[in-house]
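Take a look at the structure below.
Only one protein chain is missing from this complex, and each of the others stays in its spot.
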């Protein structure tokens, strides 16, 4: 068995001088509280505080970073215990774990390796590496730990030093779990985020069903443009009451429109009561971004835009297993022309905050940094999804800082479903940021005292400010 | 008060071995004369040699790198003393400077920080950092210095070691300041550059007015295709007489056309005498690039192409303040298909020099280096605008050198309105190039003696050659 250990200097540059600076910077931010203002954990965990079952169901089957890599090498999703349309296969979870354990070499050099090893050592106290020979040891150790009270969701939340955790709920969904959390008296701060995609995107498979629920929850006549907008305002208020300070929109593109209200209303009718073309669907999403910006200016909710993913690229997998199975592939994304209508209307409002994310790194230096370095309403979100990784984070800083500075960025968020990996992800982000700052200091491009201030800003203060916490 | 100092090893890599090589390379080029073959300083400064007034009017209000960053954080342009449509606001310049001084943290990690500190220490001899507490000390010190003869434009020109400085004038503008400079007997070499955008781009807001001035200055019948082209030739001769060796074209795209002359003439008539569509305007700009290449082959003037900026992205700011207020945003730019018509006609002419710039770094390795590594007429300009920065310069070398080599690049130019920052900008470029060369030497990819030759070529000789000085 190979020993497993986390090196204290991991992710710091190799040069001894730069590493020393990075180490000193990191020492001051390592234990700052975690703010997780954007993510996809399940609020039911914190509402019920029920124990998790086993390693496969907790760590492997829900994590598309892991199973997509195994799938790419010919392993079936069934063999890994991944549910199809929400229904778990008959696979023995221990067998699934063994398959996973035997293929760890696939994760060499990937962030999954870093996150997993952090979880294994720091959360579960395991000190040997995962491989075929240790699969059962892992499985049994994790099962035993999960049965302990100290490994229940709320206990881990406290142990992880989480100051705030945001989940994401649809505009058509109830906020019962959040209500239950608050009613329970547990002081952990778990808030929601308003994600209206399913009631905005006419190409979403749940569009009609989501609209029905949206109508029922709000009591508004959402068949009219006025009623539909009022329903959004009502639900935004519900979400704010459940702690939300932000919204999130996952459109395929960053397209925005600022139509005259008569045209917007006509478009609404085509989308809701006609047979909308793909162009109608795109135009309606685009118009709604501008409508939402106006609502945000009114109610103070921060907007998050996550464009650029070509969802469900693998049609056969979508048919057999459903959405979110590792087959969402990024594509080229334009921001400059796409955002102009919205920015033309609201871009100069310092009271509005729009946080932009991208999967297209070619836009960092070309589009996003120049936009964020000019428009008062814009901030840059952290490197997202495939770029939430040491190399990806470093490229983000290298390509945005010189034009947008640090203070037009919005701190780190982990954007994860994998609750146990949250400390690991923030640890990586803090280390990489300290490594970047250390290089600037070593090259006399940044005062060391400024770097110390910045390290805390990047680790904590910027997220606190951008999300208006 | 925090001390302010420039470290002798700034911008060199942290590794002691590589840093030692970089230091040795830089020592030999640090004091080479400055060639500034492309920029936007005001020739009136050198014609009148009048003293500048104060820190705000000299350093802050004209520098969109500075005020766009403050604007992005909610500071109004009025508060910073930035003119609206050429008219300065009533803001007390000392108050504007205080606002700026109090927000220096925004410039952490940006090239503005490096340029400013260079100007503060090397030009004004200030040795404490700018912050709220030192705002008045700065303001008063700079005002006092500017009143001294040694801080007049011509004295600084000499002190900076500038061998040649090119300004940029429109085809419709007189060259009176240049004439005054030559008539004054002052030996400083300030030359002009031919920039005909306003009489070529039918979408330019000054198009008609510029055409009228163009007609008057040339006496040609510019309402005919033949007369219009003759007017360009005449003005190019005027500019050459005022020292110009180059032209500059800031089209939105790199599109070129090589139409049969009858079609070109028909297009000309639609643009000049009809109601040109956006496609007509684009086609006319494209055709004119090829016409200008032909003229360059005749008169030896170097062509510079600066495509890719989406000018005046912020319509409200354009309305309230006018052009060039920090709201020009880069976009994706194609060169391969766009340049093919021009290159098909003139690309193989070794007697023609076309210098290409870009704001889209994804084209460095993919398009620009392969084009410049093949066509005899092409050279790559230095990293431009948002990329005129340590990281931007390093990426330029990393992404172009292997395919285009060093000798298809055109040396550095500062492209600035900020006269006092010119030494700072060349200092940065020389340091970053030496850092890049030092790494190649340390990795045994370049002989150290070749690196010494190259350092001087990149700092001085390549610009001298490319601009035919």
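Quick notes
Chains here go by letter, A and B, matching the order in which they are written, and residues are numbered from 1 within each.
Throughout what follows, contacts are C-beta pairs under 8 Å (C-beta built on N, C-alpha and C of every residue); 3 or more make two chains touch, one makes a residue touch a chain.
The model shown is predicted, which means the values in this text are computed figures rather than measured ones.
Listed residues A:52, A:71 or A:207: the one in touch with the omitted chain is A:71.
Contact with the chain that does not appear here is found for just one residue of A:114, A:244 or A:281, A:114. Seen from chain A, the chain kept out of the figure touches residues 2, 7, 9-16, 68-69, 71-74, 105-111, 113-114, 310, 313-317, 326-327, 329-332, 359-362, 386-387, 389-392. For chain B, the list of residues touching the undisplayed chain reads 13, 15, 17-18, 334, 336-337, 340, 343-344, 347-348, 350, 362, 365-367, 369-376, 378, 398-399, 401-408, 439-440, 442-447, 449-450, 453-454.
Basically, only the chains that are shown with their structure count from here on.
In whole angstrom, the spacing between the mean C-alpha positions of chain A and chain B is 40.
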